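All remarks here apply to the structure that follows.
All protein chains but one are shown at their positions in the complex.
Up next, chain A:
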């Protein structure tokens, strides 16, 4: 797009209509909801990990098979990976200004976050359902 003085239209006129996608509030809210959910989930997660640290494989499997541990763990993984996905999205949008690289990075972020979430949740469920 030429920014020359050949047009009498002001930059503001060209910018109008190309504003935000009007999804900001939804994003803001999702960041807060997942963030608040992650406060208790993180304490449970860290507590479980401290408790299980140093235990042998068989007893770790036995403990993780308990739904009282497995369910919060799956919730922590699902909420955590969604939170990190929308957080990294903001970082990408702030610093990457080349459109092709930005769209590529946003897609890679989504794929990575959800792949990590699915893998972690699958591992817990596999253990919970008896290996």
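Side notes on the structure shown:
In the analysis below, contacts are C-beta pairs under 8 Å (C-beta built on N, C-alpha and C of every residue); 3 or more make two chains touch, one makes a residue touch a chain; residues count from 1.
Convention: contacts and distances are computed from a predicted model.
For the omitted chain of this complex, the UniProt record lists the protein as "Succinate dehydrogenase cytochrome b556 subunit", which is one of "ATP synthase subunit b", "Sugar ABC transporter substrate-binding protein", "Succinate dehydrogenase cytochrome b556 subunit" or "Lactate utilization protein B".
The set of chain A residues touching the chain not shown comprises 1, 3-5, 11, 14-15, 18, 32, 35-36, 38-39, 42, 45-46, 49-51, 53-54, 57-58, 60-61, 64, 77, 80-81, 84, 87-88, 91, 97, 99, 116, 119-120, 122-124, 126-127, 131.
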